[in-house]
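Taking it in order: structure first as structure tokens, then the write-up.
A protein chain is absent from this complex, but the other protein chains hold their places.
So, subunit A:
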Amino acid sequence: MMLIYVLCMILFAIGIYGIVVKKNLVKIIISFCILDYAVNLFFILIGYKKDGIAPIMMPGQDKAQFVAQTVDPLPQALVLTSIVIGLGITILMVAIAIRLYDKYGTFDVMKMRKLKG
């Protein structure tokens, strides 16, 4: 069970690495997406239970047993929101990357250096 959290954090580290090291706008955007997924995955893992059931309570079900079996629905709701936010940011990034490509004819960050220090 611990392994999956470790993998999730490795994904997070890969995202950070990509954003810091890569010089291509598209690769930076992809790294951002990986980072976003890592955080969302972590959120989902918090609420996850092995062999859990959907959090819909049927009439006559025992409350304590239901709580013990069901997965936590709240992280799933939160992740939906966070995915939408991530989508918005990604779209804006891609839109600006396209505009930058129009101006410079390249995606290479090193070749677009109007800004200093």
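Operating definition for what follows: a contact is a pair of C-beta atoms (placed from the backbone, for glycine too) under 8 Å apart; a residue touches a chain by one contact, two chains touch by 3 or more; residues count from 1.
The rule is short, and it goes like this: contacts and distances are computed from a predicted model.
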Undepicted complex member, UniProt protein name, chosen from "NADH/ubiquinone/plastoquinone (Complex I)", "Lipoprotein-releasing system ATP-binding protein LolD", "Carbohydrate ABC transporter membrane protein 2 (CUT1 family)" or "Phenolic acid decarboxylase subunit D": "NADH/ubiquinone/plastoquinone (Complex I)"
Where the missing chain touches subunit A, by residue: 12, 16, 19, 25, 28, 32, 35-36, 39, 42-43, 46, 74-75, 78, 81-82, 85, 88-89, 92-93, 96-97, 99-100, 103-104, 112, 114-115, 117
